[in-house]
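Shown below is the structure under consideration.
Only a single protein chain was left out; the remaining protein chains are all shown in position.
Going in written order, the chains are labelled A, B and C, and every chain counts its residues from 1.
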Amino acid sequence: MSINIDRPCGTFDRNYFQAKEIFRTPLRKALLILLLGSMYLLPYLTNDYGISILTIICAYSIGMLGLQIITGYCGQISIGHAAFMGIGMYTVGILQRHFGLSFWACLPLAGLVPMLIGMLFGIPALRIKGLYLAFATLAAHFVIVYVISNWRSVTNGTDGIRMNRPGPLWGIDFSADRNYYFLVLTATVLMVYLATNLTRTKLGRALVAVRDNDIAAEVMGINIAHTKILAFGIGCFFAGIAGALGGAYYEYVNVEWFGLDDSIWFLGFLVVGGFGSIFGAIAGAAVWKIMDELSTLVTPLAETFLGGAAFYASAAFSLVFYALIIIIFLVFEPRGIAHRWQMIKRSYRLHPFPY
Amino acid sequence: MESITEKTWAQFLSSPDEDTFPKLLRRNYLKWAANRVAYRYKDYGIWHELTWKDLYERIKFFALGLTSLGFAPKDKIAICGENAPEWFMGQIAAQSLGGSSVGLYTDSIPSELQFIIQHSDARILMADDQEQVDKLQSIREQIPQVEKVIFWVARGMWGYEDPWLIGFDDVLEMGKAYEEAHPNAFENFVSQTRAEDIAVLLYTSGTTGLPKGSMVTYRNLLGLFHGWDATLPWSEKDENLSFLPPAWIGEQIFTVAPNLIKGVVINFVEKAETIRSDLREIAPRVILLGARQWEMICSEIQAKMIDSPFWKKFLYQSFLPVGYKIAQAQEERKKASLFWRVLKVVGYWTVFRHLQDKIGLTKTRTPISAGAALSPDTFRFFRGIGVPVVQGYGSTEVSGLDVLQVEPEYFRSEGSGHPFPGVEVRLTEDGEILLGGVGVVQGYYKQPDETAKSFKDGYFHTGDGGYMDEEGELYVIDRVKDMQTLKCGEKFSPTYIEGRLKFSPFIKDAMVIGNQRDYVTAMLDMDFENTGRWAERNHIPYTSHPDLSQIPEVRKLLAGVIQRINTVLPEATRVKKFIVLHKDFDPDEAELTRTRKLRREFVEKRYAVLIEAMYQGQEEVDIETTITYRDGRKSLMRLPIYIETIAG
Amino acid sequence: MAEPLRDIGKKREQRYSYGLTLLRECIEMKHPSAHTEEKGEDQILLRAENICLDFGQLRALEDVNLEVRAGEILAIIGPNGAGKTCLLNVISGFYRAQKGEIYFAGKRITQSPSYKIAELGLCRTFQNIGLYTGLSVIDNIIAGRHPHIHYHFLAGMLYFPWAHREEAKQRAIAEDIIDFLELEQVRASVVGNLAYGLRKRVELGRALALEPRVLLLDEPMAGMNLDEKEDMARFIIDINEFLKIPIVLIEHDMGVVMDIADRIVVLDFGREIAEGSPEEMKEDPRVIAAYLGEG
Partner (left out) sequence: MEETLNAFVFGICNGGIYSLLAVSYVVIYKSTRVFPFSQAAVLILGAYIMWYCLIAWHLPIWLGFLITCSAGAILGIFIERAFMRRLVGQPILAPIVVTLCLMLLLRGVGILLGKGNIQGFGESFLPVGAWKIGFLHIPEIQVFGFVLCTGLIGALMLFYEKTRVGLAMRIVHEDHVMAQSLGLNVRRVFQYSWVISCVIASIAGMLLGNIQGVGLGLDANGLVAIAAVLFGGLESFAGAIIAGLAIGILQMLTIIYIAPLLPGETTMMIPFILLLLVLFLKPYGLFGLTRIERL
């Protein structure tokens, strides 16, 4: 007796549109609105420090969504995702510095430029798989970092570039952190909507097909090359948007912010969040930011312990701390928080039966 | 004195143009046309809807198609198929031409079909898919009077160029052509139907002798339904799931009548295998299940709860007694103390609301159990988990359910409730129940002697023993013939003991023997799945059904079950010995009737060797049995059956 | 583009259907002429001429010729390692043959990539189940329809109404296949935890979803018990009859081959040693030798 436990008893679908709805019953639609409403109320409950954490979590979730599409859904390993976020930041910075464009004009470009570059680096993915692709993206990361830090005339080299906040829109002045948080949150909600729809439509299925069995997918009429390049393109588009929004918050961006360890943390915390689900990407970004805050608490502790100058202690501890968290998750909870959340939801929905 | 039937009939039925099914169809069509749903069927994963307008047109064209096929008034159409809109459309179309429909069971063997078709001299047949059509073709020579067989699921029939077969849609086309030739022929066919015409001819296989066809008229159906509606009102917004075999009277009175009279929507399941998930999707407000199905649901819940994690099991096991306490109080018509009632609400919100959601009964107001008597333990179990099961009693000869426990708050676990308005219950001296009133059918088709035997001056002799308590509630004990007496004169009811035995999740079926013997013995049919799971949990290796049934530990387990039941039974009628059968009772080997009731004489004859062995005090009996392997090969196997005696 | 399919929620007419109606309609819409001629010899849909395939020094196939006529069931039999699956892989474009040409419906497809070949209508199933384990049964079948779904991925991401309708239409066609293959109960379960027999059926469903004009089945009945084999045989015959498409069948179970195949090709060590009707194959000495070994 395989009943559909995702639907409460008494809901039946009269057409395929109803069948496809995620939030099918009025109760679930209300829960969704409640969730979104609470997200918008959060800034009024916390101080500025809280707002900065929330803004960065939202920006990073968009980046994580991009990586989820490339690695979680399409199975192509990318160890250079932070670099593409960097390109997004620098595109906005350069356009504002040299051409004086407004932030609103730069935002779409901040998505398109990394998208094109991502597609360029997606091409090797056509002929190589798995580990070799990881090398290609690693190389891509270094090439991008090298170009940005050495093209002094345009990118102002290693001493970074200014990015100013977006101009007022419909009377909302975005220089205030709270308003800027609303902008980033709205962008995140839109991006989550786009990513969810992507996974439920034709391209989403093609991505999963390529991940699960790309030999069979090829013979089953899916153009593998086209799908992989698109995966890289869309993933890097998300990374670009995340970079632009994140960078504009700090209003200054530097090459150090997207080094090799950032790319590795992207991949690592995606594992913590969980592959193959939208919730996994958001959970990963949230855990990453929370770990950030925790590691800053660690430094005073480190001082008492080491007694030496603490400036290097926080850097060392954050490296060790993150790496341990990711490895522990990978060994003991390989399918991440999203899977654990799925199990809890399933157990509740099956209550009181075991299966 | 004006008999009860005329009084109720006049009281409920207002205008003459609403006293037959076709007229009611026309009324609904005129009243709602396209803005209310009549039928809803699940196909290709979604529920398609047929409004009253669609239904009316389809039935009109099908009826006219039948007339162009030579269907005359008073003719019969025999329909054999799974629950589908076509089934009821064919029935109402035949009825609107003044004819009537004969219900056939899909899982009956060709010889049964042949007898019913010949006896009811149906001239046109309807079958749903290739399987039924092949069955009918195999008996084609024996039923010469059948002109056409209409089928509606054409899967795999592309190769059949036989003129004898015709598709449902082709009949619709013929109907459209006929309508051009004779405009509004259908309307005056409908207006010619009378309340006294035979609506439906239903053959009850019964546990004895050949099937008998009861002639059920519109008056019976409508009168009885209005009686029911007066006590338990149906509303327009109700949903009704059609999954019981359409050839059973329950389906007519419980699905077709409310749909036509009250506009309750009928939902048709996708396939027999998906009944449970469709039931959960529709969540019908009123549901009628046989006692067997309630017992299956109950043992399934118990089996799952055994495997569930500890915190779920703790919640379930701590709140179930609360339910039992409340049920106890209700039985004694007392108000339970506030403490228990609060606990019940807590239990509802933590466990039982979810439990009902999983089995699909959240919106069910009146879950009814009919057919065989439901064992008191199952009854109390469902009361415990908050499903207010009520028992009913009736038979085809009185057009379905006549007696029902009405107030869900108050019930007796062994009782069958009070008769509907318009139905009269009387008892003969030796306790046989007589049913009269609006439900009594006109008699058996073409069997005047049987009719005379069963129907005397307006009352139907049910052949079931029972008694009435002071509040007028009817208690059905057992079939009079089945009441058995031991050698020492002690009377006992085998079905009562069998009911208690079947409550245990490890026993699927049981047969108690003891007529004219010195003690009671039992033949148990083990539930392979649950017992197998119990064996695995206790690390007892087993291979097949015959092997598991004879393992000593399993016999110890079942002996324990019997011992518990024996404590409730009077001393003399306790089960002294039992054996575990090596295979299930199977309708295809005619050990059970179509509705899963036990055929006692046949089974007693078949296993006479085993029964005698039990009474001669043997410890072990060897029997041969054929085993069919997965790839179709069969092999004969000698198997020892052990006889277990119960201590004390 | 005019709505080729009747309204998806069409009432009742479909029930009086021989099954796979929506799928047949899609195929007829794309290649109307395909269904005119009967099982005649004239219309050869797929032809492979002297195919040679070798991996390094190992010669897997040695100038194999294969012809598939319209509407017939062709069985390819031979001992293990005779190159049957290699031949199928070459035809479906997965391996590149060193020598030889392949023509499908008049077009030369030797060089075209395998996804283009699939789009033309040459669909296949795999010997050891190539299903997408991450998707549910219904998604696997809709994923099979990938080349026949027409909306831009951006429209999909923004869930424009026409993309929504297109998804619903594809779901209807997939449901049509599920209804035909009787997979209703397992419609939403993940493919990973299905029984072996069911997975073979889902794979057949996915191949059907590609609107096939030639269906290549690689050991559809391996590892099945008696009644599963009967079901699969019934499905194959029904498909051949409803869609009027030729089916190439690789099978070891001689009982099945003998009673459903119209023509048999026998391969041994990469060489074609015999071809003809089932009866001829029974007596052909070379075939017996290939199976039972010389002397």
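Definition applied: contacts are C-beta pairs under 8 Å (C-beta built on N, C-alpha and C of every residue); 3 or more make two chains touch, one makes a residue touch a chain.
All values reported here derive from a predicted model rather than from experimental measurement.
Student: Have a look at A:I3, A:A19, A:L107 or A:V219 and name the one touching the chain we're not showing.
Tutor: Of all options in A:I3, A:A19, A:L107 or A:V219, contact with the hidden chain holds for A:V219.
Student: Would you mind spotting which of A:I56, A:C74 or A:A136 touches the chain that isn't drawn?
Tutor: A:A136
Student: Looking beyond the chains shown, say which of A:D13, A:D261 or A:D292 touches the absent one.
Tutor: Of the listed residues, the one touching the omitted chain is A:D261.
Student: Considering the entire assembly, which residues of chain A contact the chain that has been omitted?
Tutor: For chain A, the residues touching the absent chain are 71, 77, 79, 124, 127-128, 130-132, 134-136, 138-140, 142-143, 146, 149-152, 215-216, 219, 261, 264, 267-268, 271, 275, 306, 308-309, 311-313, 315-320, 322-324, 326-327, 330-331, 334.
Everything below uses one rule, namely that only the chains that are shown with their structure count from here on.
Student: In angstrom, rounded to a whole number, how far apart do the mean CA points of chain B and chain C lie?
Tutor: Distance between chain centres, rounded to whole Å: 45 Å.
Student: Centroid of chain A to centroid of chain B, CA atoms only: how many Å?
Tutor: So the centroids are 57 Å from each other.
Student: Counting only residues that touch at least two other chains, what does the list for chain B look like?
Tutor: Expected reply: 45-46, 48-49.
Student: For chain C, which residues are shared contacts with two or more other chains?
Tutor: Residues 9, 171-172, 185.
Student: Enumerate the contact residues on chain C facing chain A in the complex.
Tutor: Touching chain A from chain C are residues 8-9, 92-94, 113-115, 118-119, 123-124, 126, 130-135, 139, 142-144, 146-147, 149, 151, 153, 156-159, 163-164, 167-168, 171-172, 185-186, 188-189, 206, 210.
Student: Note which residues of chain A are touching chain C in the complex, please.
Tutor: Spelled out, the residues of chain A in touch with chain C are 2, 4, 14-17, 19-20, 194, 197-198, 200-206, 208-209, 211-213, 215-224, 230, 276.
Student: Inside the complex, what are the residues of chain B that reach chain C?
Tutor: Chain B residues touching chain C: 43-46, 48-50, 54, 58, 84-86, 152-159, 167-169, 270-271, 273-274, 630-632.
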